[in-house]
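Presented below is the structure to which this report refers.
Here the complex is missing a single protein chain, while all its other protein chains stay put.
After this line comes chain A, so read on.
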Amino acid sequence: MTHSLQDLQQPAVSSKVFIQRDYSSGTICKFQTKFPSELESRLDKQQFEETIQTLNNLYAEAEKLGGKSYLEGCLACLTAYTIFLCMETHYEKVLKKIARYIKDQNEKIYAPRGLLLTDPIERGLRVVEITIFEDRSIGSGR
């Protein structure tokens, strides 16, 4: 993402925090909402939880099992899966929505605080990476 490139060139990266996956409900994509201590000086706990919770809800929407996804699956099967060559899957549509949401959050909330959220899809949906930049007023984060 060009977003992260521009940010990295000027302020130095102080550290990175990784929000790991929460597997308590199975293999669905869900991230832990526990507030990391490294962000305490930069961000509200509530703000953080809201971001992660929204992300979790969006991923749940992508992976939702329901009539629509089954219909898409059956249609794909009947066309010998060639339909995916021309049609975007429901999951991909939600991923685009997630990318927009993250960009939006970065612009409004995280960038003003010297933080950067990385889209989990760039890390294989394993972690939400939050980059903490050096804040000249406060000093280095770690």
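Here is the rule we go by: contacts are C-beta pairs under 8 Å (C-beta built on N, C-alpha and C of every residue); 3 or more make two chains touch, one makes a residue touch a chain; residues count from 1.
Heads up, the rule we're going with is that contacts and distances are computed from a predicted model.
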Exercise for the section: Would you kindly match the missing chain to its UniProt protein name, picking from "WD repeat-containing protein 63", "Proteasome subunit beta", "Palmitoyltransferase" or "Glyoxylate/hydroxypyruvate/pyruvate reductase 2KGR-like isoform X2"? Expected result: "Palmitoyltransferase"
Problem - For chain A, the residues touching the chain missing from this view - result: 5, 8-9, 12-13, 16-18, 21, 23-27, 62-65, 69-70, 72-74, 76-77, 80-82, 84, 89-92, 95, 121-127, 129
